[in-house]
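All protein chains but one are shown in place.
Up next is subunit A:
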Amino acid sequence: MKDYFFQDSVGKPMDRVDGRQKVTGAAKYSAEYELPNMTHAVLVGSIIAKGRIKSMDTKKAENAPGVLAVLYHQNAPKVPGYVQAAHPSEPKPVGQPLRAFYDDKVYFNGQPVAVVVADTLERAMYAAHLVKVTYEEEKHATDFTKNVSKAFLPTAAQRNPKHPLNDYVRGKKDAYKTADIKIEQEYVIPTEVHNPMELQSIVAHWEANDKLTVYDKTQAVIGTQNAFAKDWDIPVENVKVIATFVGGAFGNGLHTWPHETAAIMAAKKVNRPVKLVLTREQMFTMVGYRPHAWQKVGMSATPDGKITAITHEAIGQTSSYEEFTESTLQQTRMMYTSPNVTTRYRILPLDVSTPIWMRGPGEATGAFALESALDEMAHVIGMDPLEFRMRNHTDRDPEKDLPWSTKYLKEAMQMGAERIGWSKRPNIPGTLKNGEWLVGYGMGVGTFGANRGRAKVRAVLHDDGTVVLQCATTDIGPGTGTAMVQIAAQNLGLAPEKIIFELGSSLYPPSPSQGGSATVASVGSAVHAACKALQQRLATLVADNDAGFKGATADKLTFDNGYLSLAATPAARVSFADVLKRQKLKEIEVTEESKPGDERTKYSMYSYSVHFAEVHVHPLTGQIKVAKIVSCADAGTIVNTKTAGNQMIGGAVGGIGMALTEGTVMDHRFGRYVTKDLAEYHVPVHADAPAIDVFFVNKPDLINNPNGTKGIGEIAIIGVAPAIANAVFNATGKRIRELPITPDKLI
């Protein structure tokens, strides 16, 4: 990792502030909360993909030992906020159009149709098996390929010609078709499931008739609070959401889901706290997934490596009851300098559950097609794919016609090429060997909007010189608390050990959901603002009360290691603690909000990554080994090289999964998944992950936000899968356009 220390604390590879809690088991996840009188709930899922519930026989289950209630559409407590969704196109960023136990309709296989509550988990599990449901089946459509002709432009785009999901044409439409040198290929990715380590879980507790507390696995504390307040028609402040620790989510905690409502209903019914933890199998159907997608890329270029046209089409799967969309084609619109670009995005509703954003949402899918196509085009014109990308690099956003806030992609590419040993890459595929194994190199570029939202942070300075910061954001694994402590240390002039950052509670000032790689930019900016406000307060206190500091303002003072001083008068130096003590103040408190301004209309802002892979393929057995990955990122200031590096490594491993192992399979006769546990759905294991080297350009983007940061979480995975697929081609001469690339496809 590059040794780049941006002044004080920011940039240091500081250990996680909660690392010890995590590795010793002291960190408490939602399923681990124990409340007096706790009960346990288990969901019963439908075994048909479409139709109606004809009858529900719950007698046996109700009579089973320890059972307190069996709830289903006919007897579940009414949810006052359940309104008929006007149309599947009314997407909700938070909240769930599928209303749990609302009526007898079945929309997908595995849909929760009943919940059993008992005094112990085992008894609830047993009784759940005893619930007998009969169905009136209707013909279902789950096969993407067979139904692909039914795909359409998302309704939101149909209604609004300015909507970004509309067809996009720059220059001439489909211009590649008439070119001399062109490619046209189709790419497919299967449905992938987030499968974080931690299962989705909730403890729901009605503290009073109109007062709800949930310990919930979520990435959206405030969103969840609002959703449940609306559902149950109670004041927002009466809903408390606690998500202090989240054991990975990758996007599946950005929604609220029916299981959460089921637990809340159950708690209402039995008038006791209810704990509900999904099974691994239920994680495949109840909390979203990366949708199956078909894509087609047409591209043309000049013999000397200038792209003349790109057409990129995508169709993504969604459910029948909700139009899920994602920005699959964004990278194609802005990454390369092609004068002609056409994109067309469609969705295909099937009788399946609704997808949800999964790490690198849309872009990871799109980049697989785009970056594979680039490799194919480079091969056709006989050019090194790195050189090909360099030649089509653009220093201005060709889509928005705006300057970039910052872009150091070229530096990242050079860095990575050097580290992987790109010069070893054979120009003719299938010609480099290591013993029996074929060796190949590939690369893929990724990008994601350098997003920033509105966030608020409270900061309290105590008279012992410590600072507590609070914000409702979560930490789903990137080390949010750690980064915020470092940003605070830097902007306060205080040692990190004196700072505590509290998160994951709706009692704290609001933040956006933790998604879209925006947390450090959003919450970090609010931390920055709160720290500056605290310094302001300190300055006023000393200026008003301390003769040595008379007339001093914050910008004249130096704040360092818990002391403030006047540069001009070295004698004027006092600790933060003493400033308070002298005024007999126990604490001072500030709450600051921070939000983006009009810089977003003047600049185009993206994070960038480039991934290089070396793979070895066995020609007889089709075994694939990723021998090395080098991931380089232009993500602004790196607050913590260790946690940021950790993000990049995790993303690379996710990309190995996407390229080589992950994908779930449905038997369309039943509309039911047949690979739905961690033995059959192959998340990569350690043995699949090689040495992964991470490098950061580490140059601040101060247009984006005062800390100069840009997001990392998504670009860590975007572009990895095509890097590996391209390396497989380079090794074998076989171009696999349908993921995952399993051994059977290479023999």
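Things worth noting here:
In this section, a contact is a pair of C-beta atoms (placed from the backbone, for glycine too) under 8 Å apart; a residue touches a chain by one contact, two chains touch by 3 or more; residues count from 1.
Following the convention adopted for this analysis, contacts and distances are computed from a predicted model.
The listed options are "Atp-dependent dna helicase translocase", "Lactate utilization protein C", "Xanthine dehydrogenase family protein subunit M" or "Alpha-D-ribose 1-methylphosphonate 5-phosphate C-P lyase", and the UniProt record of the chain not shown names that protein "Xanthine dehydrogenase family protein subunit M".
Considering the full assembly, A:H129 is the residue among A:K54, A:K78 or A:H129 that touches the omitted chain.
When the full complex is taken into account, the listed residue touching the unshown chain is A:R672, out of A:R672, A:K710 or A:R737. The chain not shown here is touched by just one of A:K625, A:K699 or A:R735, and that residue is A:K625. Not every partner is drawn; the one left out touches subunit A at residues 47, 122, 125-126, 129, 435-436, 618, 620-623, 625, 660-661, 665, 667, 669-670, 672, 674-675, 679-680, 682, 684-688, 740, 742-744, 747.
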